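Would you mind keeping the following structure in view while I ask a few things?
Subset of chains shown; positions unchanged.
Note that the chains take the letters A, B and C in the order they are written out, and that residue 1 is the start of every chain.
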């Protein structure tokens, strides 16, 4: 469980006293504020703050004066139009701030998204807790045989057990070493900025992460995708669930156009048009290479 | 006057019904929300939304769990420390969204600040209003004789009158032409995306502009500076006044360290140290070139 | 003609003396260096510098040690894979620096692309030349009747003539006024930073603009698109022609996947699958709204 009773009490205290504001308010998001959504064994995401709602997107698109259009059906159509035609700036008018607790190897992928603001817990300044990500048995997967950067079947029981033993043992030993190097009991005690180098990538860290809705959608498209590593995908899924309650119209458009959609090359368009006209098109005739054809067929079927 | 009675009524309507929120609330900023602060003859800035407050900066700096430290004196010290040591990320945790009406030549300077989100009124899509910036008499200044990109003395009366006549006449004529080219009365009517090219740079445009506090401070440092062009400086001043009510501790640190502070080169440090030791240092002995010396003496005096 | 004989001589001088380098060299791009490609009546683009080539993209993708793979066929496949799967960072390893002369209203659209470095000619510091964009007759188009931000049919002769007269007359007058306000002949002379406000948006400015290949492709996708305004599209086309000579493999993948490709929503995929299975699908049955259906049918035809 990622939260202590003290932390839960603190969250409830933060939620106890609403204050009046004249800003745009998203009821759906207010319900999430400060609360921890558990992810993995010790991680979580928490919405700490947000700015804007669906109407703010519409308002920015219209640079209208005031509340923008009044009819939800129009707002929905405009938001879908903006998403379809890659108009990014209106979505940038919404902002979200999250508190995330996550394993370091997930943080290393996550931080590649540069258009965001980050404050991470500093292991130069403070001592990290003894918390490590240990995969659940159904996530202990073998290296994929077809995909160089993916996982295949779940490991057999005995092999899985060996792996879990190793991960737990090495985590415990590295943390014992960390503590013993830091200790000032009968010795000087190694600097924290050095001792941390002994800790493995499955130790948990935490940060505040703030980004705008356009860049968040970009993050979700890549990280909630089926090809993303499971351990970051579950964070993306948890965030996506909050976004759905925050900006339901924008989220629905995102799901339809980005998560559920696809991109076609000129060659793929041509091939589909020929198929629609009743023609049977082979890989050779399509002009696609093997990789493209494999992906094309995966979606559209053979012939 | 930039606002119509309808617009004023709309603003009051937006301010009429506070709603409860669990987010951080800045009382000082709530008082500004939606209201127009007039700038120049037809321009304004309006705060449309904000995220965070002084406590959010502290909280991010500590990645503390919950409300952060309780004592304002500590918060102030920490915020000053962050500002002094160029720690930018905690200030990025606050965000502001403005609605700005401004002349195009001011907009062209403003947009050079890239780390911001912008939605501008589109003159491809819509027709611009007949509103032009005409300087007040005390701002009709001559070209500076010493500074290639600055202004000098206020123009003499007759010359000022000639300039005002020209600006008004040309603005009126260009707008008449704009309307006559657009007109579909007895003719096809030129495309809006083409007709706009006839409009001069003192016509007003408007946009939503959103940025984080760190980047806003950077904007204010450059644009509220005495060397900035007057017409953008007045916008920076109006924004700065709102920021002071929003995040008073951060704003005070910004004023002390950035607006009121200065940067010294190694040579300037050395020269000051010699002066403090009672030595008289000439330009030659300082190692500074003429321009550096002129700026150094302007702040620290001769000898 | 945008260039003076002196400028042409200067370009040839810059091209006269190649120097040895150990960096990656693109023969195709060397042929473009410094030369002006005319755009519109007085504008141009010139490639001033570049970094990287197709091999640099491949090398970054592999973080290989050294020259990367040796066989072009593999490089092509990898580059197409990267483009197809939206892997942007390897394309960011190439950089281009352009010198561009362009009307101000085009510059205002262009600058919206924020991930770029810009140095623009300063009208605070210097005096702009008397050069205005006057559209060619075949570009004097009426406002579109179906698209709020587009142009329709070319204007009739007499109306076109009137528009041209207006544009030329107003440009001349605004520039005459500019000069007369600046003049220090018998008067103080208005500051340049003020006088410029009288100049219309079809006056030419110039800048150095530097960006990476990923962001350049994004720019080209939006600005070389059929829906972009003609006056920026011709700049995008001129740049695209240079990029084709610089990184032919990346450019070909870009053309196939981005310029010639399309994006399908989940609903559009479903509709196409039903059509491929022989079903006739109406707008209602597709779940698309009117706008989406219109765009869908424009590409895929009516059932």
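Observations on the model:
What we mean here is this: a residue touches a chain if its C-beta (ideal position, glycine included) is under 8 Å from a C-beta of that chain, and two chains touch if they have at least 3 such contacts.
Please read all numbers here as calculations on a predicted model, not as lab measurements.
With respect to copy number, the whole complex recorded in this structure file holds 4 identical protein chains, 3 of which are shown.
One rule holds for everything that comes next: only the chains that are shown with their structure count from here on.
Where chain A touches chain C, over half of the residue numbers in use are shared by the two copies, so each contributes mostly the same positions.
Spacing of chain B relative to chain C, judged by their CA centroids, is 29 angstrom. Averaged C-alpha coordinates give centres for chain A and chain B that are 35 Å from one another. Across the assembly, chain C contributes residues 112 that each touch 2 or more other chains. On the chain C side of its complex with chain A, the touching residues are 77, 80-81, 84, 86, 89, 112, 222, 255-257, 259-269, 272-273, 275-276, 289, 291-292, 295, 299-301. Those residues of chain B lying in contact with chain A across their complex are 7, 10-11, 14-15, 18-25, 30, 33-34, 49-52, 56, 59-61, 63, 65-67, 89-90, 92-93, 95, 97, 117-122, 206-208, 210, 212.
Within the complex, the chain B residues that touch chain C are 103-105, 108, 111-112, 114-115, 118, 122, 124-125, 133, 135, 139-144, 148-153, 155-156, 159, 162-163, 166-167, 170-171, 173-174, 177, 180-182, 184, 187-194, 196-202, 229.
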